[in-house]
Structure formats: C-alpha cells, structure tokens
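What follows is a single structure, and I will ask about it in a moment.
Just one protein chain is left out here, and the rest sit where they should.
Labels run A, B and C following the written order; every chain starts at residue 1.
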Amino acid sequence: MRKIRVTVWNEFRHEKTYEAVKKVYPKGMHTVIAKALRAQEDMTARTATLDEPEHGLTEAVLAKTDVLIWWGHMAHHEVKDEIVDRVQKRVLNGMGLIPLHSGHMSKPFMRLMGTECNLKWREADEKERLWVVAPNHPIAAGLGEYFELPQEEMYGEFFDIPAPDETVLISWFAGGEVFRSGCCFNRGHGRIFYFRPGHETYRTYYDENVIRVITNAVRWCAPTPDAAVREFGNRKPLEDLG
Amino acid sequence: MRKIRVTVWNEFRHEKTYEAVKKVYPKGMHTVIAKALRAQEDMTARTATLDEPEHGLTEAVLAKTDVLIWWGHMAHHEVKDEIVDRVQKRVLNGMGLIPLHSGHMSKPFMRLMGTECNLKWREADEKERLWVVAPNHPIAAGLGEYFELPQEEMYGEFFDIPAPDETVLISWFAGGEVFRSGCCFNRGHGRIFYFRPGHETYRTYYDENVIRVITNAVRWCAPTPDAAVREFGNRKPLEDLG
Amino acid sequence: MRKIRVTVWNEFRHEKTYEAVKKVYPKGMHTVIAKALRAQEDMTARTATLDEPEHGLTEAVLAKTDVLIWWGHMAHHEVKDEIVDRVQKRVLNGMGLIPLHSGHMSKPFMRLMGTECNLKWREADEKERLWVVAPNHPIAAGLGEYFELPQEEMYGEFFDIPAPDETVLISWFAGGEVFRSGCCFNRGHGRIFYFRPGHETYRTYYDENVIRVITNAVRWCAPTPDAAVREFGNRKPLEDLG
Partner (left out) sequence: MRKIRVTVWNEFRHEKTYEAVKKVYPKGMHTVIAKALRAQEDMTARTATLDEPEHGLTEAVLAKTDVLIWWGHMAHHEVKDEIVDRVQKRVLNGMGLIPLHSGHMSKPFMRLMGTECNLKWREADEKERLWVVAPNHPIAAGLGEYFELPQEEMYGEFFDIPAPDETVLISWFAGGEVFRSGCCFNRGHGRIFYFRPGHETYRTYYDENVIRVITNAVRWCAPTPDAAVREFGNRKPLEDLG
C-alpha cells in the first residue's frame, strides 16, 4: 500500500522571534511533528514554511500532498490569497487538511468554514483535559477516556464554526471553560480535522497522545485510494493521488 | 393560538423518602416545575406521578399532552413496559419529550435512543457551568454565554447516546469533567430534548436559567399545529393534537 | 409580536432580457415572491435588485432586514465583493438567508458554504416531485408527503455542499436524478435555508406549496427576538433587530 504523503506547514515565526519558543522548538514545530510522522510505517512527511517561495506550497508540492497539516498565528495575513485558493481547491478535490491550534483563524480554514472561527482564549499555564466523546471514531483509536496536557493556552466556547460533522474531543480547562477540540468536517471531496492543542510555548507536540491524535487524523483525512472522487464530473481528477 | 399542553411527570419517591430532598421540594419537583410553566403565557401544565394508576399517563392524558417532561431515578424499573410503549408511540407520533437529569436512564428515553445512555457521575456539591455552543438555537434564547449552578451532581462523558441532532449546551464541572448537557433529537414525528441539571438535593428547578431552558425546550419540542406529521401514511393521526 | 422583515433580492436580468421570462414574471420574480409574503400576517417584505445602488443592499437596508431571500444567476459575478462581505457578516450576526434555485452559486452562499456548490443540471421541462424527509421540521409544516411541480429545470447530485445540518426535502426528477432540495444550515448566529425550485421560465413562484415552503423558511430563519446572539463577546450586537 502506498504511504500517505503529509506536508507539515508552519508559519515558523514565533520560533525565530521569541526565546521562550525557540527553547522548546529550536528548529520549529514543523520539524518535531514531521519527525513523529516519519516514525509511522504508513506515512511520509515533508515540511513547508511561510517564508519559502510560494510559502513552500507550489502546485508541484500540493500535487504530491495527501494531507496538509497547518500551524499559523501571528502572520495569518501574510499568506497570499493565491496560495489560499490553491489549498482550498486541493482540499475540495480530496486532500486532507489538519489545522492545528491557532490555525482556527488561518485563511484556508476560515475560507472552508465560511464563518468567523472566533473563540475565547487565555494564557495562564492551565491544565487541559481532553475527553473522548466519540469512542468508536478512528481518530480516538488508542486513547483512553481522556488525556491531559499539564499546561496549555485556554480556548473557550463559543467557537464560531459550523456544527462539526463529528465531534471527537471536548476539552475541559481548569479556569472554567469547555471547547470542542477535535472536530471533523467533510468539504467537497476532502476531509478536515481541526485539533486544538499546540500553543508554541509548551511541549505539546512532544506529547504521545497529541501525536497519536495527529497520526490517527492523518489516516482519517487521507483520500481513499480508489475513491469515487476522481470520477466526478465538473472537477478535474486529483493529480498524482495514486 | 392554542396553548402548549405540558404534562410534568415525576417519579416522586425521593421527596417522600429523604428528608434532605423533602426540605427542598416538599410537594415534589413536578409541582415546582409545573408552577413555573403555568407562569408562561403560552403553556398549560398538569402533573403525573409514578404511583398514580397507569403512572398518571392514561391514553386520555397522553392524548391531551403536547410535551411530556420526565424526572425519574430510583424507580426506573417500576415503570410498566405497557406505559413505556404508549409514551414511545406518542413521541413517534409527534409529542415532545424532555427527560431531565437522571431521566437519562428512564425507560422511555433509553427505548427512543437504542443505546445504554450511561455516563459518569459524582456527588460532590460541585459547581456546574453550562456553556452555550449553539447560540442561534431557540432553546438558547435569552441565555448569556453561559450560566452557572453553584452546586450540582456531576455527570461526565462518555455519555452513551447517539450523536445529538443538535447540541445546545456543554457543561463544565469543577472536578474536571465535561458533559453534553442540552441535546436535541428528532425521532419519528416527535422531538426530544435531554437536559442534564436537576439533582434532587439542590434547588436547581428554582433557578431562573434552568426554567428558561425548560420553557424554551417546551416551545421547541411542541408539535407544529399544522405539521406534515398528520398526513403520513402508515400511521394513525395524532389524536387531539389540534 | 414584531413582524419579520424580509428583503427579497433579485438579480432581475432574465426578466428584462428574455421574452419567455418576461411573460411569466413581467415585473420580476421578486415582486411575485414579495407579494406572497405580504399576504402573511407575520411578515413584511421589501425588494432589492442588482442594478440599484449598492445592489439595493445598503447598510441601512440590511440593518432592517431579518431574512434575506436571494435569486441570482447570469450575473453572479457582477455582485460586488464589498456587498458580499456585508451580507456574510450580517448572516453571521443573525440574519436569515434563503438562496433560491440558481442562488446555489451566488457569491454569498458560496462564501458561507466554503465549497464549490456545483451540481448537475438539465433543462427539459420535466416533472419534479419533492419528498418530505423531515416531517416534523417547521419548514415542512402544512405540506403533504410530497408535492409536485409539473415542469422544472433538473438539478442533480452530487451537490457539492457541506452536509446540511438538516435535510427537509429531496427531489425526484422524471429524467432519473435526485437532489437535496431543502437544506438547513446554521452559520454563526444566522440560519440559511437553500431551496431548489424556481427556474425563471416556469410559474414556480406562483405555486402554493413553493410559497408555503418559503414562508415557513422565513419563520425558521428569522432570528429569535431575545436570542443569545446579542450577548456574544467578540461581535457587535445586531443593529435594530428588536
């Protein structure tokens, strides 16, 4: 079976700007995530960042990407609309998309949701406990009833997204909020999984359960090899999605 | 416009058995809820309890009930299957059903869900904060972003129900759990709203926000006067649902 | 109770361009729909068209619009992005939106869906039969099990929209297609109902069942008077939505 080809995209600015972040992710969050993916038997991973030409997301790269992971925050506005068009189109043609954490206000996610994607937030080093509310979902495979992150940024409801097609995880925060933290969406021929954790100052992407959710999500988002999607009329077939 | 006819059903055992409960609800929870409903311009309320003949839910009573509210707990097993059949049928023919709190394991609700309806629980006088996650839903009308109950029993996920058609409220508990607390279901021609709060030792059903949710839910669950439901083929029309 | 204020927006080009259309709708489809709405006790209706300044959708008009009905086709591309921004924002703040027929590719609907919104189509004067698949939904109130339009344009699946939050109607076409014809979406604090029928060369908007669906949809889409929506934090309150 062909491996799932993942591209891990990172804005990669906080890591260069702030000492506290650089200390946790000296080579960027994307490298930590990509390394964890490469340890899986059934996937490959490359990386791409904002400051590369075309943000590293050329037509050629996207044509060889089955699932795109996206971390962005302080520079959402610098992402060129032309690249957003390209990503949106590729998702609608079957590519998986996994926006992480502050990616809730990234241009590609907002474009695909159609809503403001706003939420409440607080930085207070507080505990997050993520509860599984869809225990038979493939993205919950291997998790217990919940898992914890000792310190995270808080995100709280109301999270202004369309009602997810499936909600897999709901977070509890020590400060008093709840949040739909693992949200599945089908859009066009593609699949999207929004996953909440991952503030840049914490070691979240080194966490075993976080990586498990991300790798499960990669498998869930990946296009089915012989999916009906290619047959559909008004749409060009996915390039090189063998 | 004809008023919505509500029947408030209560097991009415805890109130007779335990001093602590009797103190809070001397005449039973059903009387407190019914009184609050009668204060609304657009609804009437009667009550029914387990120990009445046919549990107070005769064919005649159900035929004049647009929405049935249900509180039960220690005596779920005493509810006769014949009455459960009758309630289920009436819901499928268009009656609204609002199971409260421990009604999650009542026979009518379990019958209509098809699942175990189990959950986690803890009695620890802890704070519950209910967050609105569907702000445009009629059941959320008039609420703020959240409301609180200073002391409640905890109910925690995984709550073994089918994914709700709409989730309106998610609870946060001081002890570390989350719970889908306001859940909408369409079943047959009827509507069901499960609402979590209401442990018998607390003054929950005197709370203004709790009553607001219940009265909003009554309106949402009530059959549309000229609903398509009556026209449907293999099913006898709703009796007296004018 | 305050009446629901509806604005019926029409591109109003086909009626001026084609004799066949002019014959059916000499003053435009919007006037026929608005007249039907004005015959309801609980709503008022104004109209707006593409060629008016700001397409007739000034800030002042939108601030007094509870529900916007939208018919467009040949001139989708002429709708200014600035007005689309305004409509999207107003929907996310609580206004209802009812895109009709070829409005499936209108800019506001596509913006709110995030997908291509494409479909199959054929003009062959064929019969459409619309089946009710959610008989307890308020938008189905007063309909029978199905209703028919003797001649319509065919729209067929795959209709590239997000899975609707609720599907009320599915169409059968004589030529062999099916279509999700009545689709409910919640977006932000607003509600959207896409309704399929209404090709400009047929007398569809004179049909009693079509008008019934549209008026039911207006009521379903209208913001709840004291909805929670106004309380939400990062968003300015709806202006004049009393």
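In this text, a contact is a pair of C-beta atoms (placed from the backbone, for glycine too) under 8 Å apart; a residue touches a chain by one contact, two chains touch by 3 or more.
Here the structure is a predicted model, which means the values were calculated and not measured.
Visitor: Touch partners of the unshown chain, restricted to the chains that are shown, please.
Guide: Answer for the hidden chain's contacts among shown chains: A, B, C.
Visitor: For the chain that's not shown, point to the residue among A:G28, A:G56, A:G72 or A:G94 touching it.
Guide: Of the candidates A:G28, A:G56, A:G72 or A:G94, A:G94 is in touch with the missing chain.
Visitor: For the chain left off this view, which of C:R180, C:H199 or C:R212 is in contact with it?
Guide: Checking the options C:R180, C:H199 or C:R212, the one contacting the hidden chain is C:R180.
Visitor: Give me the chain C residues in contact with the hidden chain, please.
Guide: 129, 131-135, 145, 156-159, 163, 166-167, 170-173, 176-178, 180
Visitor: Name every residue on chain B in touch with the hidden partner chain.
Guide: 88, 92, 111-116, 118, 120, 158, 160, 162-163, 165, 185-188, 232-235
Visitor: Determine and list the chain A residues touching the chain excluded from the picture.
Guide: Against the missing chain, chain A presents residues 94, 132, 134-138, 140-145, 165-166, 186, 188-191, 223-229, 231-233.
Everything that follows uses one rule, which is that only the chains that are shown with their structure count from here on.
Visitor: Report same or different for the chain B and chain C interface, where same means the shared residue numbers exceed half of all residue numbers found there.
Guide: Over half shared, hence same.
Visitor: Based on mean C-alpha positions, I'd like to know which chain lies farthest from chain A.
Guide: It is B.
Visitor: Can you give the whole-Å distance between the Cα centres of chain B and chain C?
Guide: Going by mean C-alpha positions, chain B sits 34 Å from chain C.
Visitor: Chain B: which residues touch two or more other chains?
Guide: As it turns out, chain B has residues touching two or more other chains at 132, 134-135, 145, 166.
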